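The excerpt is restricted to a subset of chains, each kept in its original location.
Residue numbering begins at 1 within each chain, and the chains themselves are lettered A, B, C and D in the order written.
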Amino acid sequence: MNIRKLEDLLKKVKSGKTTLDEAMAQLKSLPFEDLGYARVDHHRSLRKGFPEVIWGEGKSSGQILSIMKQLKGKGQNILITRLEEKKAKGIQKVFPKSKYYPRSKVLTYLTHPVKSEGKGTILVITAGTTDIPVAEEAEVTAQFMGNRVETLFDVGVAGIHRLLSERERLEAARVLVVVAGMEGALPSVVAGLVSKPVIAVPTSVGYGASFGGVAALLGMLNSCGSGVTVVNIDNGFGAGYAASQINALAAKP
Amino acid sequence: MNIRKLEDLLKKVKSGKTTLDEAMAQLKSLPFEDLGYARVDHHRSLRKGFPEVIWGEGKSSGQILSIMKQLKGKGQNILITRLEEKKAKGIQKVFPKSKYYPRSKVLTYLTHPVKSEGKGTILVITAGTTDIPVAEEAEVTAQFMGNRVETLFDVGVAGIHRLLSERERLEAARVLVVVAGMEGALPSVVAGLVSKPVIAVPTSVGYGASFGGVAALLGMLNSCGSGVTVVNIDNGFGAGYAASQINALAAKP
Amino acid sequence: MNIRKLEDLLKKVKSGKTTLDEAMAQLKSLPFEDLGYARVDHHRSLRKGFPEVIWGEGKSSGQILSIMKQLKGKGQNILITRLEEKKAKGIQKVFPKSKYYPRSKVLTYLTHPVKSEGKGTILVITAGTTDIPVAEEAEVTAQFMGNRVETLFDVGVAGIHRLLSERERLEAARVLVVVAGMEGALPSVVAGLVSKPVIAVPTSVGYGASFGGVAALLGMLNSCGSGVTVVNIDNGFGAGYAASQINALAAKP
Amino acid sequence: MNIRKLEDLLKKVKSGKTTLDEAMAQLKSLPFEDLGYARVDHHRSLRKGFPEVIWGEGKSSGQILSIMKQLKGKGQNILITRLEEKKAKGIQKVFPKSKYYPRSKVLTYLTHPVKSEGKGTILVITAGTTDIPVAEEAEVTAQFMGNRVETLFDVGVAGIHRLLSERERLEAARVLVVVAGMEGALPSVVAGLVSKPVIAVPTSVGYGASFGGVAALLGMLNSCGSGVTVVNIDNGFGAGYAASQINALAAKP
């Protein structure tokens, strides 16, 4: 039942063409899903300007281009994750202003500038240099969602002084995204140094009994540092998204 | 090097008994750990009034009582998690004003009232009734840390209307803690309905291939709902703590 | 928004007290969840007579009795699964007409006779005698839901003649529930002998590398017998329920 | 012992050439497997017209072509699953009327039209677009077995309104095949909305702790939705086959 039909019904009630009982019956069985849809649209408009995100894995260039054109038509900014370089190049031919980050395999296309909302800083930290691609996915995601993002790379726990010497930056951040592979110990240490929310991202960096990131994931889930929450292995996007939600919250009265 | 020694050194510099070079040498090798300690103390004082938390598992009643007396002496509020009923009863004989929550096995003892800080609401949701003990651990923790907490129990995805009929409460919350066992699907659905941070807590509720909560944990880590972060299985405390950190952030300028 | 409020609104539209636009606005934001609830209620009434099921694990006798009284008040039949014998005895004191099955830990209480709906037979098969408790859970569930149920126990694949000698009963069934622990091979063999739906139930019977039913579960998921579907380890209830749904389907035009 | 030999034996009994005792001895050791074969042949003839299915993985084009020719000779319809595109092209040169579905890697070849048997509808649902290849395997299988099949794609639980807005189609189906990767939550929600059999198919879509579909598989096995049964990861064929068996059952008196 769409808006027009609803209006018709009410008119008929008013004019007496439809009895109250009949109207009640029709409204009772009103397919809420349509109203649900309406609610969602309304909801969406509240969030206006929020980027659409496309998961590039398993989609053809053609499929992605088609979605991008549709979104561009609506004037939306676009973020594509897990996009292989080869596909990205094809897309950049059609959308030459799009920006591709080969390390993190992320592509962004802006129809309008990202609105910086004057919130605090999200700090993205990595234990090693090989964790940087995942960190960059978080960084680009958070920037795309309007956050000020800083990074602090290669401060793993085996050389704890590297981390400690950056304590002021740690304390200055509002939300911290901590990316680590191998034993995934860095979030525990960071959480012990700050009182802000820490989102831990395990990476598949490592070999042997790291089991593609499971060791780091378990390390983070069992963190002795209070307040650490965890996302999936290599899920930089999810961490950037969650950090943005928290930072957005911080900005509101 | 403690404070007195440092003061002595500076006095000697002032009086000329120690040359600048000698003082520099001594200060360069200054055991930072002591200063580190000092920093921590200072840091702690900033957080003053923040509760101390004791993990009750594997500690004897004697050990716990001894820690409690020490903390009470410092005028601190006390939260003990994973405390078996039997031990709790012993403790309540010594601390008759302490409050014990048998479902969640949490005990609190207040030396002063918890300062409510006027922030938003943390909403703790469960999929089933058997998830309530873990949810209560989150609830009590967050209340103990000064948050307003509401609960919404038994709204699992197999009867999705139960959840949908509470959408207004979902949207009114600032942070959501979603507790579920079995397939752990509830956080995904909740995250699709709200734009606030969702902290997912897998529980060990279930049998067979639930593997003590692993099925729920994996479900939550692989959530298709953006922005979901996860804590360890049955870790209601961790979720309550993280939610408090986020809510505290929200309250600050 | 409940029914009365909706009626009021329509009356006001009719009387002109509320303009069309105002009514539209109110209806657009109509909390569908309430209507959703209504739908569910309506839906429920369609299924009238369908039993309510209580998962006994993790509920106290008091909680269970309270739910039972409520359901009895509505004139519903009651099925409780995973109910420890001790609790069952307490319940039987209050509900002396309830029937308890100690092997499968199931309790049923009938406020009215189960309506046999004249459908085909559900055949519950086990590989060994130690699988019988799980099989009985399936059997009692399916009977409680109005099905004719037969059983065939201890016909595991290591003595294949035991199974083959019962081929006529296999072929006569409309739905087959096959319960097996250890290597869980029986469903594959049964599925090769009949063309009816086979629901496989792995049990935690076995030791060592059976891993509490995982070996049987994997065996069934990898069944070379086409058309085998699987439920959770020891989930006799789920199998009985699914078999009932299929059998109910069979009975309808 | 084939039919002729059995006839000979009986003739000899009749004529007295073989004593009763001798005949008894021969019949007692009668190789049942031969009769078994006969039974099976008879059984097969009952199912006449049922398609033969070839698992394409690990078979060479030559092997497959040889089996196809044999089946074509018998006038049977042919379904090949898991067939790489390269092999499919080779086969289509020999069987130009065969149809290949590259997404699902299924090939069908019809020697006679599929007999539509006037049953209800099988509805194949996916959580995301990347689950479609597996869904298509189920769809093609069920169509090939004579069912009316509808599809409903990309209605995952993170946007629950997408699913709810299709409730009427959900309720109209006789059997539902629900295909989902990641956390695999969709079958639980669907099972809560309908009272028909739901067959859940986990897919290997996802990354990190999805473990190639294990997270989805566990989610489905632990479904809080009653009546959900599960097939192997990515096993669209198995789900389509089981759904057909159930639907066939529904059609019979």
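We take it that contacts are C-beta pairs under 8 Å (C-beta built on N, C-alpha and C of every residue); 3 or more make two chains touch, one makes a residue touch a chain.
Quick caveat, the model's predicted, so the values are computed rather than measured.
*Asks:* Please give the number of copies in the complete assembly; 4 of them are in place here.
*Replies:* When the whole complex is considered, it contains 8 copies.
Going forward, only the chains that are shown with their structure count from here on.
*Asks:* When you check each chain against chain A and chain B, which touch both of them?
*Replies:* C, D
*Asks:* Can we say the copies chain A and chain C touch using the same residue numbers, with more than half in common, or are the two sides different?
*Replies:* Over half of the interface numbering overlaps between copies: same.
*Asks:* Using mean CA coordinates as chain centres, what's the chain A-chain D distance in Å?
*Replies:* 39
*Asks:* Just the number, please: Cα centre separation of chain B and chain D in whole Å.
*Replies:* 51
*Asks:* Which residue numbers or ranges of chain B touch two or more of the other chains?
*Replies:* Expected reply: 159, 164, 208-210, 221-222, 226.
*Asks:* Residue numbers of chain B touching chain A in their complex, please.
*Replies:* Interface residues on the chain B side: 47, 53, 174-175, 195-197, 199, 217, 221-222, 226-233, 237-239, 241-242, 244-246, 249-250, 252.
*Asks:* What part of chain B is in contact with chain D in the complex they form?
*Replies:* Chain B residues touching chain D: 127-128, 156-160, 164, 181-185, 188-189, 191-193, 206, 208-211, 214-216, 218-226.
*Asks:* Can you name the residues of chain A that touch chain C in the complex?
*Replies:* Residues 3, 6-7, 10-11, 13-14, 16, 20, 23-24, 27-30, 32-33, 35-36, 38-39 of chain A touch chain C in their complex.
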